[in-house]
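Only one protein chain is missing from this complex, and each of the others stays in its spot.
Note that the chains are named A, B and C in the order they appear, and that numbering of residues resets to 1 at the start of each chain.
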Amino acid sequence: MKIINFDTQRTGEKPAGFSDRRERLHQIVFESDTRAGRLFDIVLLWMIVFSIVLLMLDTVPSIQAKWGKTLYSLEWAVTVFFTIEYLIRLYSVYKPMKYVTSFYGLVDIASILPVYLSLFIPGAHSLMIVRSLRLMRLFRIFKMNLFVNQGNQILQAIRMSREKILVFTFFVLLMVFVFGSVMYVIEHNVNEGFDSIPTSIYWAIVTITTVGYGDISPVTPLGKFFASLIMMLGYAVIAVPTGIVTSSLVNLGRKQSAQHCPGCSREGHEEDALYCKYCGVGLGG
Amino acid sequence: MKIINFDTQRTGEKPAGFSDRRERLHQIVFESDTRAGRLFDIVLLWMIVFSIVLLMLDTVPSIQAKWGKTLYSLEWAVTVFFTIEYLIRLYSVYKPMKYVTSFYGLVDIASILPVYLSLFIPGAHSLMIVRSLRLMRLFRIFKMNLFVNQGNQILQAIRMSREKILVFTFFVLLMVFVFGSVMYVIEHNVNEGFDSIPTSIYWAIVTITTVGYGDISPVTPLGKFFASLIMMLGYAVIAVPTGIVTSSLVNLGRKQSAQHCPGCSREGHEEDALYCKYCGVGLGG
Amino acid sequence: MKIINFDTQRTGEKPAGFSDRRERLHQIVFESDTRAGRLFDIVLLWMIVFSIVLLMLDTVPSIQAKWGKTLYSLEWAVTVFFTIEYLIRLYSVYKPMKYVTSFYGLVDIASILPVYLSLFIPGAHSLMIVRSLRLMRLFRIFKMNLFVNQGNQILQAIRMSREKILVFTFFVLLMVFVFGSVMYVIEHNVNEGFDSIPTSIYWAIVTITTVGYGDISPVTPLGKFFASLIMMLGYAVIAVPTGIVTSSLVNLGRKQSAQHCPGCSREGHEEDALYCKYCGVGLGG
Partner (left out) sequence: MKIINFDTQRTGEKPAGFSDRRERLHQIVFESDTRAGRLFDIVLLWMIVFSIVLLMLDTVPSIQAKWGKTLYSLEWAVTVFFTIEYLIRLYSVYKPMKYVTSFYGLVDIASILPVYLSLFIPGAHSLMIVRSLRLMRLFRIFKMNLFVNQGNQILQAIRMSREKILVFTFFVLLMVFVFGSVMYVIEHNVNEGFDSIPTSIYWAIVTITTVGYGDISPVTPLGKFFASLIMMLGYAVIAVPTGIVTSSLVNLGRKQSAQHCPGCSREGHEEDALYCKYCGVGLGG
């Protein structure tokens, strides 16, 4: 029941004419069973963490002013390292296209591309933060299959209630459109904050999600009264997504009798079942 | 188990003396089985989206200053289109009164009326945002019955706990009245924000729903202490509506098929069960 | 399974020497089966609503300036009406002391006392808002037993998890004490907002309950980092009270097989039970 495949690069047979050297590189770069492989993984992990810290420090004005040049050099060093790593991966994988289009493959390229783009497009540079996604390698490196399973279980619960969440989102969008518009009508003559319907919709979202920055807030008595209504409604409404996800998780947790049917070998029976619900054979439990 | 009937216009027999031309129009305007019908639906959908974008842009001062006249003309064009559509619907439906009073019928008229009203009443114009409700036709157009079912399930869960929610709302209203009043007594001499009980109640609602704009906040030590109590209480209280809706959804999910086993006449089988889990007899479902 | 007794005044036998006149008054004032009784209830209800509106308007400066004298007279009129009502209740009830100490009896006296107190203590006046609690008579007047039951069910769910909530509250209090103190150490030299530990604790409560007024917020990098930790923790922590109340409500909803055992006539069996869990007799369901 894996939803995100974290390991597409290892699928398939070894193609003909795949040299031993590529095979060895593959073991180091993609696997972590050998000593060299594990060392590579740990070095890589620290490089990722290091590059994220670099990027963040680079945007702090006081640090940038003092260490700007050093940071710039270090960043390029890291990027070159990541580029070489990417090329080695391409070289040593069985099916390069499958790797390139896999989840990890996309994250790998997305974490080096912005640096090269920043030579041409100012600002693209900052998108480099995508690198933090590379931290997900952590799961594989430490063989935290348990964690991946748990993540999949959350995803599955969300997936099970996908339609409910979509309908709910649609309903919330309708609400913020209508509420934002009504507040615009009520407030925009006396309150600079509600200067257009898009801004009023932004306010409605800030309010209904209970974020409440306070950069825009009603000033007229009628506006305050109406805002109170929206908040009370939002209070009830926040219960819905929670209820949806929770009931999915509870239902997932309930279907856990791990017994296989002796007749058809299928599982997923309720705990009190005496006969297989698929083939009618006694479960003998 | 449909709660909102999204399709009232299609009910009933074809009345006598209903011309073929009206029948053909009915197929185009109300149904989406024919090519013409589907085309009409898609054009309509884009007109709805287009009209909402128009309305929003019209309230942004910088855009209004530059493109005000164009927007005004386009808005009237869309409104005329919607008016004609409404008249065709009235003309081609079997039972016009049933359509007029149906959910869609009300939304359809509410999305054109404000424009005409705006000729007489300034501001009515903005209520046009009701048009966004027309987007619900989306569900029918793409035959997203699944979504409608899911929406109904959420509505049913809320309906099941209607009384609990009402009692809870009443209780919360009592709380904000009492808390708002007490904070007024504590703060109004030194804090401009708490200038009247209605304003203090507004503050209590902003606080208990955890929105917390910060436009009004306590300044005296006693006020801060009391506000802390309200927040801690609100923290516990927010758990209640969530609990109500979640337990309804969990119970809805538990209510498996109401089928009785032909062998032992017991119920409580899961929806995908083929054989009775108690006696192994085929359910024949 | 009534937790709050909303009707203590009707308990007990009619005492000896209770005149017919008092009996008739009892029927009008406490019951709503006769026409006069129902009329009295409705008049009373509107007087309560009217008195609350009066009180709120009285604190709005602009209205107070213009209508202050009228409001003052009307308020005294309402108070005299409530005082007479209270005396009649005392006179016509079977056991006056039981009424005085009942929930409604306390609310009734608490809604008139502040007005008399306001002659001596300025400010006491505002506590009159306690009157809003009288609106709970609504439940009895409209015979909304269903609502009272639902309210009791919520109370029961909260009661079932009383200890869990207490432990959790204690834990949250410990957290805000420790976090508030740490933030005081970090911020108080550069940030006026964190000027003492009590204020820092107030900030921690505002933050952990996700209210977030923004009247006090961290300015140092370390403070922002630490505040982020608190918010992330608060994010997880808010799940706990919800989980507690929800699981209580789900468990309450589960024990609902209304079947009585044919052997010992006890109920509360699970839906899949074949034999009574108390006496072992077959349920024959």
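The rule is simple: a contact is a pair of C-beta atoms (placed from the backbone, for glycine too) under 8 Å apart; a residue touches a chain by one contact, two chains touch by 3 or more.
Everything numeric in this text was worked out from a predicted model, so none of it was measured.
Judged over the whole assembly, touch between the missing chain and the shown ones holds for A, B, C. Within the set C:16, C:65 or C:236, the residue that contacts the chain not displayed is C:236. Here one chain is not drawn; of A:44, A:90, A:133 or A:174, the residue touching it is A:133.
Those residues of chain A that touch the chain absent from the view are 52, 55-56, 59-61, 123, 126-127, 129-130, 132-133, 135-136, 146-147, 150-151, 153-154, 157-158, 165, 169, 172, 198-199, 201-202, 205-206, 209-215, 238, 241-242, 244-246, 248-250, 252-254, 271-272, 285.
Think of the hidden chain as still there; on chain B it touches residues 210-214, 242, 246, 250.
For chain C, the residues touching the chain absent from view are 163-164, 166-168, 170-171, 174, 177-178, 180-182, 184-185, 188, 195-198, 201, 207, 210-214, 217, 221, 224-225, 227-228, 231-232, 234-236, 238-240, 242-244, 246-247, 250-251, 269-270, 272-282.
We adopt the following convention: only the chains that are shown with their structure count from here on.
Interface note: chain A and chain B, two copies of one sequence, contact each other through mostly non-matching residue numbers (shared numbers fall below half of all numbers used). The set of chain C residues touching two or more other chains comprises 210-214, 242, 246, 250, 272.
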